[in-house]
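A protein chain is absent from this complex, but the other protein chains hold their places.
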Amino acid sequence: MSDRTENLLLVLPGLLLLALAFFLPIFQMLALSVSGPGGPTLEHFARFLGDPFYLSVLWRTVKLALIITAVCAAIGFPLAYIMARVGPSLRLWLVIMVILPLMTSVVVRTFGWMVLLNRSGLIPQLFRDLGLAGRSFNLMQTETAVVIGMVQVLLPFMTLSILGVITRIDPRLEEAARTMGCSFLRTIGSVVLPLSLPGIVAGSLLAFTLSASSFVTPNLLGGARIQVLASSIYNSVTQTLDWPFAAAQAVILFVGVILVLIPYIKLTGRSDG
Amino acid sequence: MVKAVPTSIRIAAIVFVVLTALLLLAPLIVVVGASLTANQFVSFPPQGLSLMWYEKVLSSPEYLSSGLVSLMVALLVTVTATLVGGAAAIAIHRKQLPGSQVLASLFLSPLVLPTIIYAIGMLMFWSAVVGPVSLPVLWISHTVIAMPYVIRTTLAVLSESNPFLEEAARTMGANRMQRLWLVVVPQCAPGLAAGAFFAFNISFDEAVLSLFLRKPGMTTLPVQIYGQLEFSPDPSVAAVSSIMIALTIVLILVIDRLLGIKKFASA
Partner (left out) sequence: MANVRLEDIKKSFGNVKVLHGITLDIASGEFVSLLGASGCGKTTLLRAVAGLESVTSGSVAIDGQTVTELPPEKRDIAMMFQSYALLPHLSVSENVRFPLRMRGIGSREEQAERVKAALETVQLGHLAERKPRQLSGGQQQRVALARAIVSKPKVLLLDEPLSNLDARLREDMQVELIEIHKRLGLTTLFVTHDQEEALSLSDRVVLLNGGRVEQQGSPAEIYSRPATEFASNFLGSANIIPVTIESTDAGPVAVLADRQRLQLSQSEPVRGPARLVLRQEDLAIGKSGDIEGEVRTRVYLGARNRYVMVLAGQPVRVLSGNDHVFTSGEAVSLSIDPARIRVIAD
């Protein structure tokens, strides 16, 4: 046996698994999305893109994804900077704090928000106590709830992405800027922020794709009235049982995601863990 | 913190971190708190303290059976993802196959594809080619999405190992199998172990795939919880969720022991 053969044998099971259980199903779904009783057809796509209801679903998905990404970036950048510049023991705690929500199940996290945001939850209670809202103030089933829930889910991704970049910025650059007369905030704005841009952009691309395709959180926090693309797909699969249509929607989502992911992969360009 | 930071900024930063901590951890704290309530409704803060909902969960046939399904799948997935992913990582690390870079990206692609798209694809494919969903499809699809984690952690460990060890072993008379088992595998053992625990966690917590690939009598724990949440949940949901959170914390601690969570501080 040669080295080549040995490595081929090692990689083969994984390749087979990917080919048969990952790429093949996806291609099959692509095929299904253009299938019709009389042969290949674009009618499912036409149906989606021609119906104002579905277009509003698409628009809402994109809109929410943009808002969520922006909020994540706004919170993630300062958080990442703080994490990068504090001492190692504090950083460890912060990393754990950031990773913990990442590693809990999405249903568990979302459930927590349901408790917090519903009529008798702490947060509306707080608003009521502060006199900012009325008796029946309820944050559930609103787009705001979806944004809050998704931000918690995606903030770790954004933060870790930016953190990776900031840790490579030489702190002496900031020190130099300070000795040249920049205030602390000015230094952040004119030195750290531009240099962190690759991390922010990468994190944003990731956050956008994940929000646009998320299902559990918008469904539970938004309810039937706030439909995103993923919930529409779910309905087509489980309720109306219109699988080709579901496939078409999935393809639309897929294409949108690919368009965003290509710059992401170019930016991060890493394959080795 | 950094030197020469104005005090006002320092205070703002502390407040900011506290608020962010709340944002990130509040839902988890709330869930645990709500599970300890003594009355019939899900509320936070809990009213009265009691472990009765935990008792209820541990004696509920639905939770127990879905928990068992989750556990079995997760264990199966851990084994396959670690074996298959570990082997692939070793082969990729050696960089002797043409296009190792492309291979690595291929293997990591399930990480970037949104799960719902894969879930649909898998459901349609399986139904068309095999038939009704069953445990194997859960096992296979969870393995597909868990494998990249194993590959990533194993590659990370391998990239820091001494590249001459295999050569040294050859000059000492070790043949192919001996080199693999006695040199390479021990080298990536921490990566494999951490990957295994990641795989378990991913599979156990997985909701979207399991939601699409379920049938009556075969649901996983997260799906069971989801089902309850769609209607009117009682605190038993909080109890079972708290058990899941505890499980996650244990796994994080184990992974930190094995690899050092610091490594993931630079995702």
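Letters A and B name the chains as they come in the text, with residue numbers starting at 1 for each one.
Following the convention adopted for this analysis, contacts are C-beta pairs under 8 Å (C-beta built on N, C-alpha and C of every residue); 3 or more make two chains touch, one makes a residue touch a chain.
Remember, it's a predicted structure, so these values are computed and weren't measured experimentally.
For the chain that does not appear, the touching partners among the shown chains are B.
Of the candidate positions B:Pro6, B:Pro45, B:Pro136 or B:Pro186, contact with the hidden chain is made by B:Pro186.
For the chain missing from the display, the contacting residue among B:Leu111, B:Ala168 or B:Val250 is B:Ala168, taking the whole complex into account.
Although one chain is hidden here, its contacts on chain B can still be listed: residues 162, 164-165, 167-175, 178, 182-183, 186-187, 189.
Criterion: only the chains that are shown with their structure count from here on.
Chain centres here are Cα averages; for chain A and chain B they lie 17 Å apart. Considering their complex, residues 1, 3-4, 6-8, 10-11, 13-15, 17-18, 21-22, 24-26, 28-29, 32, 75, 78-79, 82-83, 85-88, 91-92, 94-101, 103-116, 120-122, 151-152, 155-157, 160-161, 163-164, 167, 171, 174-175, 178, 183-185, 206, 209-210, 212-216, 220, 230, 233-234, 237, 243, 246-247, 250, 253-254, 257, 261, 264-265, 271-273 of chain A touch chain B.
By the touch criterion given at the top, residues 1-2, 4-6, 9, 13, 16-17, 20-21, 23-31, 34, 42-45, 83-85, 87-88, 90-92, 94, 96-97, 101, 103-110, 112-118, 120-126, 128, 140-141, 143-144, 147, 151-156, 159, 176, 180, 201, 204-208, 211-212, 222, 225-226, 229-230, 233, 237-238, 241, 244-245, 248-249, 251-252, 256, 261-262, 264-267 of chain B touch chain A in their complex.
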